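All protein chains but one are shown at their positions in the complex.
Up next, chain A:
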């Protein structure tokens, strides 16, 4: 069944998605970077636009000129100069973390400047009204304008890149910036590319904001979800991206006309509202390879080179552990309000530690830990509701997440770098949209703590015990043959395979472990708050967590615990947005300080306890030399027995 009226509505949605997808692809074509921060860039520009029109009361045209002509390209120029240019020789992982950092930074900025409030009165640049078509159908002018903008960008970009000399130079810079820098003004071309990409993000944001709510998280997520279209186009074909976006938009509205039996209606509704997420997930499963140079080591470049403490932990690294346990025990003596806030620390720390296992030890980038954490919480609540003793449910729930991690680990076997990151992110997005957002699943949950743990002191102590358990598990994964195998896999999969390590099983195992740990962290988070809060497990939150762990040293479990404590402390002690801003700045700078804060501390520690240097050659008196010579001669004469 096909309804023309619905199709026209779908066309409007598809247009908007096509705009974001084309922007994303165009940015990739002119900069060589798959810009995950495209969404946050769009949101930032949309907020500036709102500020100009609704607060400063500038005329719409002036505001549009200011935002699209100055602010958006300016942001691109600044990012190119201070973030991407210093990273031009780093691999896919370094750029991925940098773009994530920019995303988190821009979100933090939006939270800081506008308090993260969402607005429904975003100014619209598009004309109101619509064209009447035969058969009592109407086509809004806005859709026509959007279609024209999409077509214009696609055609213009294709022409520029294919047929002009500047386009050729831009492609040369994207291909090999070192070589290009000897032939063309590479820095200026790259800056121009980023300005253009950022301009497109601005256009997308300004056009999107009036259609959706102007809201930092949901709008960023909506833009991120259109990445499915870009993946379908294998990041290369603009026409495929446009057609796919329009088709999904139309499919989405056509599905609203499907009315199956009442019990399936909820599922169909979930389908049509979240078709883009599904397409992102399906596209990542089906499309074998992106048209992208992504051959770098899976998590390479995130950890400090030469950080190989897989042997027994020596007494020096026990020192910070002791100090840390003292600090973590401190909240037990806080006043009740502060203790209540501190409850989030061990829970978050467990989630962070799960990221250290997946990304730090095994080199598998995972942006989807938020999904596992939420599932752990959900399972625990369901079990508790079904009559399982709470303490048992607390561990049984996360255990149920392990098979899911096992299952989602399979796609990771052949994926790496950006592709793996997108796949894990899509998993979290699917879980968020189809589970956490469905009242069927999250309604009527039992999340209150049982007797004995209603007192925050006891619960905090329990959380610390769980964290200790997690750290012990992680240590067993990091030391001995297992730890060496994981590190070998992280450094070079090929070498690991040829050394007889079963890389496939290892990867799946690591994902399962990380999922279980994240589930435990999620269960603790929910129990601490005594409420299942879907925003705690928002996929975008997962991106922030990943960036935070990367900043604190992705292969440092202690760093992760400290990072969790710092994140909660900053969140509680300052206005919202500061923590994101700090994490973002840290992640952006990570390319210059590989290994993050953890590695810096370890380097300082190594320096402080370095062995006292002794002169290598001992000076001998002439008599001493004679004795040494005689001893050596005797040693030579002695027959080998």
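Methods note: a residue touches a chain if its C-beta (ideal position, glycine included) is under 8 Å from a C-beta of that chain, and two chains touch if they have at least 3 such contacts; residues count from 1.
Keep in mind that, in the parts below, contacts and distances are computed from a predicted model.
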Checklist entry - For the complex's missing chain, which UniProt name, "Response regulator transcription factor", "ATP-binding cassette domain-containing protein", "DNA polymerase III subunit delta" or "Methylamine utilisation protein MauE domain-containing protein"? => result "ATP-binding cassette domain-containing protein"
Item to check | Full-complex contact with the absent chain, from A:181, A:273 or A:325 | outcome: A:181
Item to check | Candidates A:112, A:168 or A:243 - the one touching the absent chain | outcome: A:168
Item to check | Sites on chain A contacted by the missing partner chain, in the whole complex | outcome: 168-169, 171-172, 174-176, 178-187
